[in-house]
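On to subunit A.
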Amino acid sequence: ADESPTKSWWPFPIYDSSSGTPKDAEYTPLDKAEKPYNICVLFPHMKDSFWVAVAYGIVQQAKAEHVNMNLYEAGGYENLPKQISQFDDCMASGADAIVIGAITGAAFKQKFAEAKAKGIPVVGVTNPMPKDALPAANYVDFVDMGSVTAKGLIANLGKDEEANVVTFPGPAGSGWAEDFEKGFEETVKDQKNIKILDKKFGDSGVAVQLRLVQDALQTYPNMNVIWGTAPTAEAAIGAVQLAGRPDMKIISSYENQAMLDALNNGQILAFATQYPVAEGAIAIDQAVRLLEKKPVIKLVQPKAKVIDQNNVKSLNMDLVLAPTDWNPEYSVTAK
Partner candidate 1 sequence: MSDVNLAAPADPSTVKAPDEKRSLGTEWLRQLALPIAVLLLLGGFGLADQRILSTYNLLNIAQQTSYLALFAMAQMVVILTRGFDLSLGPTVSMVSVGAALSMAAMGGADANGLLVVVAAILGGFALAGLCGLFNGIVVAFLGVSPLVATLGSMNITLGVATTISGGRPVQGIASSFASFFYTGTVFGLPAPIVIALVVGLVLYVVLSRTVFGRSLYIIGTNPQAAAVAGIPVKRLLVYAYMLCSGLAALGALMMTARTGSGQPNLGGTLSLQSIAAAVVGGTSLAGGRGGVGSAVLGALFITILSNGMNLTRIDGYVQMIVLGAIVILGVVIDRLRLETR
Partner candidate 2 sequence: MTTAEGSGAPKDTAEPLLVLSNITKRFPGVLALDGVDLDVRAGELHVLFGENGAGKSTLINVISGTFPPSSGSFRFAGRDVGELSPSEARTIGISPVFQEFSLVPSLTVEENLFLGRESATGGFLDTRAMRHRARELIDELGFDLDPKARVDRLSRAHQQMAEIAKALLGKVKLLILDEPTASLTERETGRLFELIAKLKSQGVGIIYVSHRMREIRALADRVTVLRDGRHIKTLKAATVTDGELVELMTGRRIDVLFPTITHTPGTPAIEVENLTTADGQVAGVDFVARAGEITGIAGLVGCGKSELVRAIYGIEPVAEGTVRLRGETIEKLDPRSSLRRGVAYFPASRGAEGLALTRPIRENVSMAALDLPRYQRGGVIRQFAERALVKPIMETLKLRPPNIERAVGNLSGGNRQKVMLGRAMARDLDIFLFDEPSVGIDVGAKVEVYEFIKRLVEQGAAVVVVSSELPEVLALSNRLYVMHHGKIAALLEGDQRTEQNVLSSFFEEEKREKAA
């Protein structure tokens, strides 16, 4: 997979939300950059296949456009100060542009201003940014994505089938967990047959989620839907088996390799995707366009989608996850 850059994945259907309201559009990247720019990439972490997928898109696109790329990961969502320091290090290392998957977008207000003052364009990828904070960004709105998963649940529910949901949005205080939850709640609010029994915030690791799910299984014997992060779903698969509840519906609010496998094995009902590989690729292209002062879509929003048994076969998984045999590369040198 190394030598052949991504098959032409464009034109890729997206929403152009630059104006504030999403409009249907298609994304087509540049062929090649004019110069081998240095692009610095910041990730919250590389501890799951989701971010590995974003990295895959970034690496492939950097190779395709012949730019230099360096990727730094902060080691987890709890390391905000570290990511801020890495941003400084990026600027100090003479980057031409920065692509950032921010731990929290709001925390970089000052840093973005500094980059702007130094003439370094910054592109936001995957994680949401405050409005107009950056010259270009691409991410799905997490509230939207929560809502998409809710719609997926509704679609998979029989007409009068009751759904008693406990939600496991992720770590409290992360921002994204709260947004996911909000989108989900707002969408199911009007559904008579769907009831949210409780919401359980907690660190998005399998061990922590396992305890939360086990406790919820005991607290709410009538729970029949588990909605939460990918680790929640992973933990839930085992816990549900142990508790003898094969009827449990498990929905994950985002994608990773485990979710894909579990869906194929029929262990979960559905998961949502925001096309992380495409996001990574688009971010690099946006950065190059900014550097070359070419027209750029300010806010690209991939069309988030729920993947379930029905559509999993027909989907282009190359834009969702990295190939299983791909080893993350932290830097790309332009040839």
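The rule is short, and it goes like this: contacts are C-beta pairs under 8 Å (C-beta built on N, C-alpha and C of every residue); 3 or more make two chains touch, one makes a residue touch a chain; residues count from 1.
On how the list was made: all candidates are chains of the complex that A comes from, given by their letters.
Worth saying up front: this structure is predicted, and the values here are computed from it rather than measured.
Novice: Judged by that same contact rule, which candidate in 1 or 2 sits against subunit A in the complex?
Specialist: The answer is candidate 1.
Novice: Residue numbers of subunit A touching candidate 1 in their complex, please.
Specialist: Those residues of subunit A that touch candidate 1 are 46, 70-73, 75-82, 84-86, 88-94, 103-104, 106-111, 113, 130, 171-175, 177-178, 201, 330-331.
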